[in-house]
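Chains shown are a subset, placed as in the full complex.
A and B label the chains in the order they appear, each numbered from 1.
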Amino acid sequence: MIKAGIIGSTGYAGGELVRILSGHKDVEIKWYGSRSYIDQKYADVYRNMFQIVDDVCMDDNMEKLAAQVDVIFTATPQGLCASLVNEEILSQTKIIDLSADFRLKDVKVYEEWYKIEHKAPQFIDEAVYGLCEVNRDAVRGARLVANPGCYTTCSILTAYPLAKEGLIDMNTLIVDAKSGTSGAGRGAKLPNLYCEVNENIKAYGVAVHRHTPEIEEQLGYASGEKVTINFTPHLVPMNRGILATEYASLKKNVSWEEVKAVYDKYYADEKFVRVLEKGQYPETKWVEGSNYVDIGFQIDPRTNRIIMMGAIDNLVKGAAGQAVQNMNLMFGLEESEGLELVPLFP
Amino acid sequence: MIKAGIIGSTGYAGGELVRILSGHKDVEIKWYGSRSYIDQKYADVYRNMFQIVDDVCMDDNMEKLAAQVDVIFTATPQGLCASLVNEEILSQTKIIDLSADFRLKDVKVYEEWYKIEHKAPQFIDEAVYGLCEVNRDAVRGARLVANPGCYTTCSILTAYPLAKEGLIDMNTLIVDAKSGTSGAGRGAKLPNLYCEVNENIKAYGVAVHRHTPEIEEQLGYASGEKVTINFTPHLVPMNRGILATEYASLKKNVSWEEVKAVYDKYYADEKFVRVLEKGQYPETKWVEGSNYVDIGFQIDPRTNRIIMMGAIDNLVKGAAGQAVQNMNLMFGLEESEGLELVPLFP
């Protein structure tokens, strides 16, 4: 049994980690960290867990935790993981960080977009960007994995094969993304109130959203050139799901089937990536509760652009599910262990 | 491996059966019946099943099906199962009927409330009412199980211990129930359109809803007297979930703890019934996607009434989950096999 600890177990991503790990046959959660609910029963914070989880919430003591568990998940705001991690901890336990602290290789970019000082830049190089479909081998050997962001997972995987194969002009890439409200977290803030979100849609963080440099960096590796994109997130009145609609000019004349073949080259054997058939476009409901990424696309010969669409459950493939996928790789388990979650419909 | 066939696999309850059975280690679905989608790929009807289910939809031929499978689930409108079943079929296979055809023991009551002639009254006596927590032993030996209705499962289990122990005056029982829209099925009808349901709540079927006699019959068995109730269903703008709020006069002066003890007498060992702690009331979101029934209650000394509340996922414990629970019992499997579904939140 792998012993796992979660720092930040009472946010929505933390709660999803608990849901998924509860069904993972090789893992035992030993530590439900939550600065806000210390000493309260976890099931009093998330009543869906009544009679399933009996533990109480613990503090954020990563050193103490490191001595007890084989892997620590940090599902906390940016800055926390970097402020706690050190060599001694990493020598004792593996860390999967669901925050942004170790996702960007250039610390200046991190500090510019996140407006905070990075407290552990010495581990940035070592950290592996945990997008399993792209970095599988590196993840296997990692001590510290930077779990990708929700928008970024969806945005990158949707465009990755075409960027990699040079099919699209990277300077023309635009990502228009739509997310359910759980992405905003469980903090009690006015803009997240039911009556403010319901029957409403809006863009936010236009041209300044922090997932932008993460997408740019990863698609830059794929395409071999510096990538600068427009990324516009929108808040949608639903709990879960991200849909990314991506636009790019094609660099050559290709048919739907040729593009499909490119996607298949990278994803045909990927359990969690489903490239849809012709004329099918992804819908977030079809992946709800599961670790799937659904991808569809359409070529517009009038404009010579391709419109790529990807859908994920932001809390699963966009956070907790991908974290468990990374954990499975790091511990030599079947990559899909505990993640055979059939999407819930309706 | 148990071979299962589903007649009516493309309704919402049928779809949920597929979801649950897909994760059941001892079952293999051999027949995806769907009169409306014959020869179409099942995954084209429910795209969440893309790359999970590869089969195409079959017709409703129960005789042919009986020869191939160990158990048939009928998730069809009332009347169909009764019109197809016969002794030869029942001698070859077990049937779990998710429709109302075999739930009521008095065929006249059935015909009066459902306004159709019963085509197989000879099997009514044999059929076992598949409310596992109440009829577990009878289910084990059954060939034909009448899977309870969604409203009824929730309404009965919420009041059952108090009816059984004579704590409440059955003549005063009122059930005010609220259901998500999946209970209305996947038929393309104007009242079920998004814009008609969203931002709206209404009562329907007031004083005439067909689940009324089913609740009355079962609570009549429990209390040992003839029971006549008011049952009022409401349509709520959400996909899943039923909440039943039930009112009854107490026959004697009891404390919260005494009532809790009565609930515990019946449910303390029930895996799928969670009686909540003092001051906690059930919410449908806490059971979404799972087979749980959550029950809470409050005594009002001012009126000497007890207010009991129960919540289920109408497609799981209210339909497909309970059907699988029945199947597990009928085949001697662990009752919770394939049903260890942690509720999805949010």
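Here is the rule we go by: contacts are C-beta pairs under 8 Å (C-beta built on N, C-alpha and C of every residue); 3 or more make two chains touch, one makes a residue touch a chain.
Since we're looking at a predicted model, the values are computed, not measured.
J.: What number of copies does the complete complex in this structure file have, with 2 given?
T.: Taking the entire complex into account, the copy number is 4.
Here, only the chains that are shown with their structure count from here on.
J.: Just give me the whole-number Å value for how far the CA centre of subunit A lies from that of subunit B.
T.: So the centre of subunit A lies 36 Å away from the centre of subunit B.
J.: So in the complex, which bits of subunit A are touching subunit B?
T.: Residues 12, 15, 19, 22-23, 46-52, 182, 199, 239-240, 274, 276, 280, 283, 285-290, 294, 340, 342-346 of subunit A touch subunit B in their complex.
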